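In what follows, a single structure is set out as structure tokens and then discussed.
A protein chain is absent from this complex, but the other protein chains hold their places.
Coming up: chain A.
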């Protein structure tokens, strides 16, 4: 574009860049502030003058949080739920989507409608809770990974992705005596690595951030995922619950906010670390999801 820039156009550019810098500050500051508070001295936190950087360096918040056995239990639970849940959802969704790509599959229409209905209608919170109760799924590992593993929308996205694979591949494999399971696992899935990787990422993040199903279906704290641990710490203010910690708070060694903000950072760290490397897959995934199945 080699045309002369008008004054107003330049002014717009300056304003636009200024706005973008402001936007970056607004997006980054809360996170920086959380980090700063987690590492500041209790007195500065009480004064409320901690901004971008820690004041009066102090790591007691992290020491306290890293000594809580519940942190490790819930961390482990989240990792287990995320791994099992993600593998299960990839498997189930693929199994469901593959037959829908086969032109003469006799249940194609029925299954499509059967799934599509669930995109518009559902039982709602209470009937679903009652179902879990009558299936004796409350307070089990299963309730966290099985019920949500298959979603109509995802099946349709997988289906349209599978439809890009030439049907001749399947036909010649059938000719060679392969059955559909072999075709799905040896041909279709290896060709769909990008799709599976993207959905795996989304699923892992969803499990990492999930807390509401746990609130509904779990009473047993030893099964709580990470976000439930965090919730009791920062939303319900249970940070200074034990006597040892209360002593430390009174002795000005630590501020409850040190502990809470440290807990946020410990929870967020894995996402923060992997985000720069995988964000382009997330963007791709968001676009795949928008193409209607």
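Simple rule for what comes next: contacts are C-beta pairs under 8 Å (C-beta built on N, C-alpha and C of every residue); 3 or more make two chains touch, one makes a residue touch a chain; residues count from 1.
Everything below uses one rule, namely that contacts and distances are computed from a predicted model.
Participant: Just to verify: the chain that's not displayed, which of "Sugar ABC transporter permease", "Heterodisulfide reductase", "Histidine kinase" or "AMP-dependent synthetase/ligase domain-containing protein" does UniProt list as its protein name?
Facilitator: "Sugar ABC transporter permease"
Participant: For the chain that's not shown, point to the residue among A:98, A:161 or A:199 touching it.
Facilitator: Answering carefully, the residue with contact to the hidden chain is A:98.
Participant: Hey, which chain A residues sit against the chain that's not shown?
Facilitator: 1, 3, 6, 8-9, 12-13, 16-17, 19-20, 23-24, 26-28, 30, 33-34, 37, 46-48, 92-93, 95-96, 98-99, 102, 104-107, 111, 114-115, 118, 120-131, 135, 146-150, 152, 155, 179-181, 184, 205, 208-209, 211-212, 216, 227, 230-231, 234-235, 257, 260-261, 264, 267-268, 271, 275-276, 279, 282-283, 286-287, 290, 292
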